[in-house]
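Would you mind keeping the following structure in view while I ask a few things?
Left out: one protein chain. Kept in place: all the others.
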Amino acid sequence: MSYFSNIYNGIKSLLTGMGVTGKVFLNARKGTITQQYPENRETLKMFDRFRGEVVMPHDKENEHRCTGCQKCEIACPNGSIEIVWDRVVNPETGKKKKEIDKFVYHLGLCTMCSLCIEACPTDAIVWAQNYENSVYDRSYLTKVLNQPESKLMDGVED
Amino acid sequence: MDTTTVNSNFKSEEYFINMGPQHPATHGVLRLLLTIDGEIIKKVEPDLGYIHRSIEKMCERDSYQQIVHLTDRMDYLSSHINNEAVCLTVENALELEVPERVKVIRTIIGELTRIASHCLWWGVMGMDVGALTTYFYGFRDREMVNDIFEETCGARLTMNYNIPGGLMYDIHPNFIQRTKDFVAHFKTKIPEYDKLLTGNVIFQKRMKGVGILSKEDAISFGASGPVGRGSGYSCDVRKHHPYSALNKVTFNESLKTAGDSLARYEVRIMEMWESLSIIEQLIDNIPEGDYKVTTKAVIKLPKGEYYQKVEAARGELGVYVISTGTKNPYRLKFRSPGFSNISLLNHIAVGGKIGDLVASMATLDIVVPDIDR
Amino acid sequence: MTNEALQNLIGLWFPNPDADKVSNVVEITETEEGSEETKTQEPINPSLLEFSEEESQFLNILVQPEQLHSLMKQLKSNSETNFDYLYCLSGVDWGAELGIVYHLESTTHRHRIVVKVKTADREGPNFDTVSNIWKTADFHEREVFDFFGVKFNNHPNLKYLFLTEDWEGYPLRKDYVDEINMVIK
Partner (left out) sequence: MNISLGITKTIHDWLFSVMPEGLASITEMVLIAAVYLAVFAVFGLYLVLLERKVAAWFQLRMGPNRVGFKGLLQTLADALKLVSKELTGTEKADKFLYNLAPYFVIISALMALAVFPFTQEFQAFDINIGIFFLIAISSIGVIGILLGGWSSNNKFALIGAMRSGVQTISYELSIGLSLLTMVLITGSLQLSEIVEVQKNGWLIVQGHIPAIIAFMIYMIAGTAETNRAPFDMVEAESELGAGFHTEYSGMKFAYFFLAEFINMFIISAIATTVFFGAWLSPFGITESIPWLGVFWFLGKVFVIVFLMMWFRWTFPRLRIDQLLTLEWKYLLPINLVNIVVMAFIVWQNLIIQL
């Protein structure tokens, strides 16, 4: 007898399974979970905290907030950040002050761990929410974050 | 030439076959050296190390904050729990008391991670036994968890949300609502999983009585997580050595005594329910407070040895730190669940068919970077 | 069982044959000159095992390589200790010495213990395998063999698990250098 109940239960379980997929099939039009990626670039918005790449925001006067303290460089586990700095004599006060020459960021080495941004005392670097980081050559992944001719914002001290 | 790996004392009817390192069922770059007689498995020998990065050696040169992000890359499906393990080790060593808020959030995200990991496992499990559709259903629900992570932690997989002393940021304002939505959504989906796969007669036949692991063997092989609990071995670290906010919640340890593939499968399904219940107990009661305690910029652990274990999605993850009082650990060992679990593959697969090997391997829930740290 | 109880129990398994002799010698010196009483303050270890709880959460046992296997066997089989779960087996390079650290737990009594074994022989270190006591040690010992070059006597299948056959050196030892693959900060 269990021979036939096996068959009955077996077929029943198979039909239950088909019911689940069948329901999805009928709702296929609105149930789609995939995204049409390159077409939906306009509507595809990352969350504010999304870790795309490290950038250094500049204001209108081409000023950034990086003092060149190198805390991010030390915090980085992979050596993705290199800061080339110089001591420059401030003409007004006459004091020597550390100033960045180049803030080099190797996106190719970065693991998006956010330790540099946590370490930054002046919030000079932040996460950008871009997600299309592929380039044709590895050398493009090495970026200089401070814009040419940019200056340290007034009043920013670490 | 890899001549030594081929066993020379073959019987005439046996043959050798290389499963992997590129094979759909090995979930990554795992290589299995199989000795087969027709369809019957005679011997399975895992060959590991294809993606070994020597994280333990890297940890010896990194500071404790930096170590955390390396653990994301071990068992990437339970990255938050791995992070938590390191952070707990450091906090215990420093005798640092983290705020209640941090503990609760850590536990919620940890359980969400477990659900996400089990969702993926469920999808892949179905795929390994031939039901390709499960993969997408598992991913649909996992995607919701990943969105929660992305909103709060900034990344979907390698989150690095924990830091020694607390969390990197506070939770996102939407976090609670989204988590509640997910819990409500997922409660309707687990029964669907059961209908589609668990109850299916073919699936039951494939899993029942396959890959049997007795309780004694489970303990002896150091099996942990659902693999151990499927054999009736009570090994839930959350029960026996509760950490974070886990001592404030009530949950049942999912146990099955059969020890076969179906038992391991069912334990994971039960764990998803338990995780949901843990989240439900905590999500409305996140205490107010700081999201971290400030530690020194350079963390130096006092001289000594520290061991911390947590229940990752795959089982018991242990962090063993030997400190000499400097800012780097002298030696750091990760006891990863996958490594112990893979060692019992030969034990449970021998005597079965090739299909059984694939099915039992899927129930071990192998993540290769976890084995190949 | 508490750590103290464990120490008293396990310590009795391997009595130090020199323990009586040494204490006698000390007694003689004590009677001859009072100024050397400070020496007698040092407790003489009645066991071949060294116990310590310093700098660790657990009771640490330092065992000589010769006694390792019999100690481990007894730790598992004795019904009072019953350490049936080897949850972590780590190789450690202590600089001068190489060693293995075994973390053990009992699934019945839920007590934990750490067993350590060391050798100063860095060229050909070898210990007895425990893979016939805990099956999980099979793979863990192969891992240690890979990365520390420690040989395990009587191991059923001791060959490289992670590394390729022709790998030179033992990567997790402190004196390992690989200028190409290792990034040193």
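A, B and C label the chains in the order they appear, each numbered from 1.
The rule is short, and it goes like this: contacts are C-beta pairs under 8 Å (C-beta built on N, C-alpha and C of every residue); 3 or more make two chains touch, one makes a residue touch a chain.
These figures come from a predicted structure and were not determined experimentally.
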Visible chains in contact with the missing one: A, B
Residue in contact with the excluded chain [from A:Thr32, A:Thr93 or A:Ser139]: A:Thr32
Option from B:Glu111, B:Asp128 or B:Asp370 whose C-beta touches the chain left out: B:Asp128
Touch list for chain A against the chain that is not drawn: 7, 14, 17-18, 20-22, 24-25, 28, 31-34, 36
Residue ranges of chain B at the interface with the undisplayed chain: 15, 17, 23-25, 39, 126-133, 135-137, 140, 196-197, 200, 202-203, 205-206, 353-356, 358
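Following the convention adopted for this analysis, only the chains that are shown with their structure count from here on.
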Chain A and chain C, separation of their C-alpha mean positions in angstrom: 46
Approximate Å spacing (C-alpha centroids) for the pair chain B, chain C: 29
Centroid spacing, where centroids are CA-atom means, of chain A and chain B in whole angstrom: 26
Junction residues of chain A, two or more chains touched: none
For chain C, residues that touch 2 or more chains besides their own: 185
In the complex, chain B residues that touch chain A: 62, 65-66, 68-70, 72-73, 133, 136-137, 139-140, 143, 150-155, 158, 160, 163, 168-169, 172, 192, 195-197, 199-202, 204, 297
Contacting residues of chain A [partner chain B, same complex]: 9-11, 13-14, 16-17, 19-21, 24, 33, 46-47, 49-51, 71, 75, 77, 111-115, 118-119, 127
Chain B - residues contacting chain C, complex: 2, 4, 47-49, 52, 54, 56-57, 61-62, 217, 219-222, 224, 233-235, 240, 302-307, 309, 316, 318, 320, 322, 331, 333, 335, 339-340, 342-344, 347, 372
